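Up next is chain A:
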Amino acid sequence: MAFLEIDGLKKRFGAVEILKGIDLDLEKGGFLVLVGPSGCGKSTLLNTIAGLETITEGEIRVDGRTINDLHPSKRDIAMVFQSYALYPNMTVAGNIAFGMEMRGVPAGERQKAIDKVAKVLQIGHLLKRKPSQLSGGQRQRVAMGRALVRDPKLFLFDEPLSNLDAKLRVDMRIEIKRLHATTGTTIVYVTHDQIEAMTLATKIAVMRDGEVQQFGTPAEIYNNPVNLFVADFMGSPAMNLIPATIGSNGSGFSVVMEREARQPISLPLGNAPAGLSAFQGKPIIFGVRPEALTDPEGAERNASNIARADCHIEVIEPAGSDTFAVTNLGGKAVVARLRADAKIQPGTVTPLAFNLTKAVFFDPATEKRIV
Partner candidate 1 sequence: MSAVATPARQSTGGISARTVNRIVIYGLLALFALFYLMPLFVMLVTSFKTMDEIQNGNMLALPQEPTFAPWIRAWSEVCSGLTCVGMKGYFWNSIKMVVPAVIISTLLGALNGYVLTKWRFRGATLVFGLMLFACFIPFQSVLLPMATILGSLGRFGVKLQNATGLTFGFGNPTVNLVFVHVVYGIGFTTLFFRNYYEAFPNELVKAAQIDGASFFQIFRRIMLPNSLPIIVVTVIYQFTNIWNDFLFASAYAGSGDVMPMTVALNNVVNTSTGVVEYNVNMAAAMIAALPTLLVYVLAGRYFVRGLMAGAVKG
Partner candidate 2 sequence: MLRKLLIGTALASGVAFAAHAEDVKEVQMLHWWTSGGEAAALNVLKQDLAKEGFAWKDVPVAGGGGDAAMTALKAMVAAGNYPTASQMLGYTVLDYAAAGVMGDLTETAIKEGWDKSVPAALQKFSVYDGKWVAAPVNVHSVNWLWINKAVMDKIGGTEPKTFDDFIALLDKAKAAGVIPLALGGQNWQEATMFDSVVLSTGGPEFYKKAFNDLDEESLKSDTMKKSFDNLAKLVTYVDPNFSGRDWNLATAMVIKGDALVQVMGDWAKGEFNAAKKVPGTDFLCYRFPGTDGSVVYNSDMFGMFNVPEDRKAAQIALATATLSKSFQSAFNVVKGSVPARTDVPDTDFDACGKKGMADLKAANEGGTLFGSLAQGYGAPPAVANAYKDVVSKFVHGQIKTSDEAVTQLVSAIEDAK
């Protein structure tokens, strides 16, 4: 039995269905990231777990106990908000202790708890300040401290890093990861940033329009997206999704991509998924991640199925650690990830290596993956 179980959860505002039947579960000590574009219902889902919003149908269980109708304060959870939601009229210490105060914890014990948390988060020197006197990162720490001090069964994070600048965001991400590793608490984390999702999660739920599109480990989500949306949403730069058709070359299938003013590229598929046979001669979406589309020298040595094709390079983007090259296939800009020192000039024609082991195919009609 999982630690957090969500069964058939639905949420309606009047006639509008915000959550359309969510089923998720998370093991004890797991780190679940809810990710998706804004308006997908991820924050609503988090709020229903917190008890800040009621649910219309379904059940939420924590540690085997149904918490559907419990008041937020009785669910044994803690939550960190996007804006941190620090009480402006209280000091840092007051903020951290407020929950305990509400529960009638004696002052002495509260002080002890505050000191402990302050030590862990290194905010001891801030305890007497008001939130308005803190920097963004400090506020973030205080918000986490307020959550930590409760030692809850479940931590909820609502886009906690989105108000920080880029560098601080990375630092805090690591901090959260470390926190998770050392305390072993169970965490549900909402973000629209797929890097956060990939780096932090033990489980990811990709959401869209109130539905879970895919639920699995980061690797599953990344490598085996179930549909076009997940494929497109996860990963940066995003997966190349190229309109193509399936041809056959006697021994097997090939994927054929149109090009402007050039011969179409045809790549032979060694280990095509079984479902592809139904699409012979029909259009499909060919998905290949930028890192599976490289210069031949940088290609993965032990990949079993690598195909080469000459491509016309339109733009080069040196990014330091890598160089991205943009070409045009099937009428779409396609990004290839090359080694940093790849010697390629824009406007030239260069052979690129397609790692077809990592390629995926989608049915344009259903947008589902062809397996």
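FYI, contacts are C-beta pairs under 8 Å (C-beta built on N, C-alpha and C of every residue); 3 or more make two chains touch, one makes a residue touch a chain; residues count from 1.
For anyone wondering why these and not others, all candidates are chains of the complex that A comes from, given by their letters.
Remember, it's a predicted structure, so these values are computed and weren't measured experimentally.
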Q | Touching candidate - 1 or 2 - for chain A as found in this complex | A | 1
Q: Could you please specify the touching residues of chain A with respect to candidate 1 in the complex?
A: 47, 50-52, 71-74, 77-79, 81-85, 87-89, 98-99, 102-103, 146
